[in-house]
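Only a single protein chain was left out; the remaining protein chains are all shown in position.
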Amino acid sequence: MKKLYHGACFYPELWNEAVLEEDIKKMKEAGINVVRIGEFAWSKMEPEEGKYDIGFFVDVIRKLASHQIETVMCTPTATPPVWLTHGHPERMYVNERGETMGHGSRQHVCTNHPYFRERARLITEQIAQKTGRLPGLAGWQLDNEFKCHVSECMCQTCKTLWHKWLREKYQSIDRLNEAWGADVWSETYQRFEQIPQPGATPFLHNSSLRTMYQQFSMEKIAEFAREQAAVIRGYSDAPITHNSSVMFGVNNEELFSDLDFASFDTYASKENSAAFLFNCDLWRNIKKGRPFWIMETSPSYSASIESYAAPHEDGYLKAEAVSSYALGGAAFCYWLWRQQRAGSEQPHGSVLSAWGEPDVGYANVLEVERARKEVEPVMLSTVPVQAEAAVVYSDRAKAFLKTEPHRGLNYRSLITGFYERFVSLGIHRDVIFEGSALDGYKLLFTPFLHYMPQELIEKASAFAENGGIWVAGPLTGGRTKHHTIHTDCGLGPLETCAGVKTLYTFPMDERRAAGSAFGVKAPLSLWSAVFEARPSEALGIIEQGPASGKAFITEHKQGKGKIVMLGSMPAGEAGDVMLKRLISHYAEEAGITMKTDVTPGTIVAPRTGPDGIVWVMINMDGKGGEVTLHKDAVDLIANKREAAGRLTIGPYQYRIILFPDM
Amino acid sequence: MKKLYHGACFYPELWNEAVLEEDIKKMKEAGINVVRIGEFAWSKMEPEEGKYDIGFFVDVIRKLASHQIETVMCTPTATPPVWLTHGHPERMYVNERGETMGHGSRQHVCTNHPYFRERARLITEQIAQKTGRLPGLAGWQLDNEFKCHVSECMCQTCKTLWHKWLREKYQSIDRLNEAWGADVWSETYQRFEQIPQPGATPFLHNSSLRTMYQQFSMEKIAEFAREQAAVIRGYSDAPITHNSSVMFGVNNEELFSDLDFASFDTYASKENSAAFLFNCDLWRNIKKGRPFWIMETSPSYSASIESYAAPHEDGYLKAEAVSSYALGGAAFCYWLWRQQRAGSEQPHGSVLSAWGEPDVGYANVLEVERARKEVEPVMLSTVPVQAEAAVVYSDRAKAFLKTEPHRGLNYRSLITGFYERFVSLGIHRDVIFEGSALDGYKLLFTPFLHYMPQELIEKASAFAENGGIWVAGPLTGGRTKHHTIHTDCGLGPLETCAGVKTLYTFPMDERRAAGSAFGVKAPLSLWSAVFEARPSEALGIIEQGPASGKAFITEHKQGKGKIVMLGSMPAGEAGDVMLKRLISHYAEEAGITMKTDVTPGTIVAPRTGPDGIVWVMINMDGKGGEVTLHKDAVDLIANKREAAGRLTIGPYQYRIILFPDM
Partner (left out) sequence: MKKLYHGACFYPELWNEAVLEEDIKKMKEAGINVVRIGEFAWSKMEPEEGKYDIGFFVDVIRKLASHQIETVMCTPTATPPVWLTHGHPERMYVNERGETMGHGSRQHVCTNHPYFRERARLITEQIAQKTGRLPGLAGWQLDNEFKCHVSECMCQTCKTLWHKWLREKYQSIDRLNEAWGADVWSETYQRFEQIPQPGATPFLHNSSLRTMYQQFSMEKIAEFAREQAAVIRGYSDAPITHNSSVMFGVNNEELFSDLDFASFDTYASKENSAAFLFNCDLWRNIKKGRPFWIMETSPSYSASIESYAAPHEDGYLKAEAVSSYALGGAAFCYWLWRQQRAGSEQPHGSVLSAWGEPDVGYANVLEVERARKEVEPVMLSTVPVQAEAAVVYSDRAKAFLKTEPHRGLNYRSLITGFYERFVSLGIHRDVIFEGSALDGYKLLFTPFLHYMPQELIEKASAFAENGGIWVAGPLTGGRTKHHTIHTDCGLGPLETCAGVKTLYTFPMDERRAAGSAFGVKAPLSLWSAVFEARPSEALGIIEQGPASGKAFITEHKQGKGKIVMLGSMPAGEAGDVMLKRLISHYAEEAGITMKTDVTPGTIVAPRTGPDGIVWVMINMDGKGGEVTLHKDAVDLIANKREAAGRLTIGPYQYRIILFPDM
């Protein structure tokens, strides 16, 4: 990493030459050193089918470079032009109610349609050819926010591809019928061609069909990304990313496996800063060792003509920026530089207004720039420390919970809520993917994985064998890969591996069910697995409601480590206490050292460098905070010694403390 | 009745031979003596069009019989196989938004399509032929829960049949136009072919069209049942039923007129035990003198991949089972025996889990079995006593309120709420249908019958003439058979018969309207009829809001009895008191004797036998209760004398008391 980026999304094609000049001048004033361009500009680049004109963007990139502003070039495939869509309903996205999308808005085309794929390939090739070696080209962004407005397409093209995908996956229709339990309601198929897409039915569709259709859709969008990346690589060495999110209908682990660096968009409010931190702790790990980018965030508030978010309080933007840099980010970029003058996002907050003047968040943008300069030396000379505790995130689990939401469960909320406990306990943590290596971790959590892949079970089991502590659950392991129930035991291979006996599973009603563990009694909730309460292993005992006397938490020695089963979700305030005690208990037992007593609302991001360990502390809630320095340190910003003891951080302030190596 | 059944729904076709053996063994352990099979197994029985294989089920029935487990055989027509649906959208169900259902789920086919009817006839004939005379065949169930997921089909086949049905009903288009008041918005039809199904329109459809389309749909599904029953009767003498409900889009009175015994499904929670009791008091009377079956209930909780109910508290299942036996049930059957391993109901509670072990409700199932054995001798030697008070239930009224819900009214909630007052007053009651005989009753209630058939008016009037007390209303009599307003007087023939004068009708706003009757003043609500307040007959006077000074309750001498008009619905707590006082008042006046002072949450089910009157008392709310024995009695379970006086029943306990004939 050579610099910290401070960037903005930029649409020069929507404005005239004079505005471009003015924008560049003002970018310099605001400290913008990178912009993203081109993402919705297909009709500018190819106004008629086959008539290409990339020259405008070539000029822009050159001009920016001449002012030391780097460029991330985008492929414009999220907004196919009217010549591609008009008169061709068969190319359009079809939603789950069977409605065919019309032209206008974004993502209106089926990304699996062969004609779209061909035109996408051609326009990307044109762009890559013309811009791929330009000076100042910092990287590439494919498309924009895959599957943010849409989910699984139900068009005829997808139907055919779906049948092909199923044939490849299951080989024979009998195996599919068996895997899906299709005989349950006489849904049994005779031929792959008969298998529907999960459209309208009087009652619920088969769970396997629904989950597999999501997986099919996720694989296809990753395939599209792979195709596009290959085209670009023929003409450019700049690294490729996609501005993704955990909110979209993609499998990020799969999607990023063929991309070069991680980036994401976030518009979380201060109240939801845990979601912001979650993202940083996640995306840092998808391309380990390579900094992530925040490709889009609002300088003050997001909005469309339909709704808006509240503007950030002054100071919060800076806290966000420094947090992201400290947690492994290389770039902090705004959406957008200059307010759209038209279209459905015209009220969205921006750096400059549509009339070219500082927008409401402008002073905060300047603050970010001052902070960026201040922290850059430390960030460039240090790297984030790998955490000792890891929580597994899975977009596949998200798909399983979309199919089977129990009572309106939302995977993203569940996992963020679980994660948030680590932050409030001051434990440094990584959020990792199912396929991530577990080297270096001491404590592993795998919550909300209805389906737990065999490879992950084996890896986690080996992790425990070698001394790690693995906490599995809640809502984990009870489904097969095909989204059915195990028939050998309640939690399938996980159960065998964890050395417990699942008696039964059932939905705990937190108004009636309660259990005790770690010295606290709390309501229990969610779909729960109940375990045999062997005296030596039962740590949490159900005390109220059905299954009283049985266990909901068990601990099993595994080699040098442990496997802990969490069968139910502690709820309410007491549940929060129980969950935190569980985490603290095992953090202590695992010997976790990257842990501070920082007050809630403030974070500590540990980094390491040639001079020692560095703590970047940021107050995120505007109330200020405190942390104990366990030994004497140096304040790298104030450039003065800080004695061991209590250290204060002001509202939205950041401080950087070095613990020099002895 | 030779035994009490304790049963479960069973899907042996989904499992292998070894599981079948194990299941039978475990059924014996749990006391299961009847199972229901075959209901969704069409693709197993006819994997390809015309290729039948019923052998599997023949073997299962024989094997079960050899273990003294009887079988209810089902027709599998709720889940047509893919060879019937694939490539044939014209055979599929079309909902009110015009969406054509796809394959998957249940009830996806139009049950009026001639090809479906033909294939249904053929498969049912095959099944009846092969299994109709097998030992252990206890009965038949047609299809599964007609119209539970769907309501009125809007397909082209239905459109044609609708026109035919209208032509038969109305003979000429002029009569239809006149009956419907089709000239109101120039909707006037020139030919039957022009009459739409009640699909999309900018504002509301004509009330007559909507109600008649529901009646058409209800008649057609009854016709299908009749056709199916006829096929079975060609090959089997076992009695035929259908697992119905008051929640579905059927007219149960019509549907069961050609079936042999009553059965229903219920998943009411403890909080809603009034709905459970309502069902028992209703279904006992649809096939008078013949015990009903509870064909489906959950051993602990119902669930699908989308949602779930809370599990029953321990003890409640037993209370349900004994209540149902005491109130006239012959069978108490679970859905389901072994948890589905796949599909959209995989999380549903069951007796055994998908991996073959006791599910969370298993201990309660054993409790039911112990209770069944304990109460069986009494149940077999006694029968339920006919009540003295009757409340009329009507699925046609449900259709009228679906067309005209006023402010979101739901017939089922209204009627259950009304019924619940009898339970809490300790009055034994029957819920009867419009066509039921009134012999033996002293007190009759006909609430929420927007349309009151002439035959019912005459029957109820004769009932009053002969000394009965008939309470009509609220929301009763104000609509004609065609769902229009009377033009001779407010309540049409009911009004004439009841000797009142309806001044006008209007919606009472319970925040402003109030009236007094039976010594209490209460808010008034719902669409109300206001009566002339003749001094001798006005029992309830409006005291607040429009129509103050007029009557909302009148009493009219009719022969040896009375007709009481209840023009409005007393609301709130005071309204509850008023309604209960009204019921108590007329119960006393009618000389009702089957009434106890049982505490709320506990019920008394009176039965009669050779030795005298028997009270089966069951606590349903888990809090225990009390009742006064008016004379010395015998506790048939403890086998000891109980002196007259206060008797206690423990939480979820049941007691059986005999008052020996002198």
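We just call them A and B in the order they show up, numbering each chain from 1.
Here is the rule we go by: a residue touches a chain if its C-beta (ideal position, glycine included) is under 8 Å from a C-beta of that chain, and two chains touch if they have at least 3 such contacts.
This one's a predicted model, so the numbers in the text were calculated from it and none came from an experiment.
Chemist: So one chain is hidden, and I want to know which residue out of A:F10, A:F216, A:Y301 or A:Y652 touches that hidden chain in the complete assembly.
Modeler: A:Y301
Chemist: Which candidate, B:L64, B:L209, B:A303 or B:I603, sits in contact with the chain we can't see?
Modeler: B:L209
Chemist: Of A:H6, A:R36, A:R91 or A:H108, which residue touches the hidden chain?
Modeler: Looking across A:H6, A:R36, A:R91 or A:H108, the contact with the absent chain belongs to A:H108.
Chemist: Among A:G31, A:P239, A:P347 or A:G572, which one touches the chain that has been omitted from the display?
Modeler: Touching the chain that is not displayed is residue A:P347.
Chemist: Looking at B:K28, B:H67 or B:R512, which residue reaches the missing chain?
Modeler: Only one listed residue reaches the unshown chain, and that is B:R512.
Chemist: So which bits of chain B touch the chain we can't see?
Modeler: Within chain B, the residues that touch the unshown chain are 97-98, 180-190, 193-194, 196-209, 403-408, 482, 484-490, 503-507, 509, 511-512, 527, 530, 545-547.
Chemist: Since one chain isn't shown, list which residues of chain A touch it in the complete complex.
Modeler: The missing chain touches chain A at positions 11, 13-14, 40-44, 47-48, 76, 79-83, 86, 93, 95, 99-108, 149-150, 300-301, 303-314, 339-347, 349, 353-361.
To be clear about the criterion, only the chains that are shown with their structure count from here on.
Chemist: Let me have the rounded angstrom distance from the C-alpha centre of chain A over to the C-alpha centre of chain B, please.
Modeler: Here the centre of chain B sits 50 Å away from the centre of chain A.
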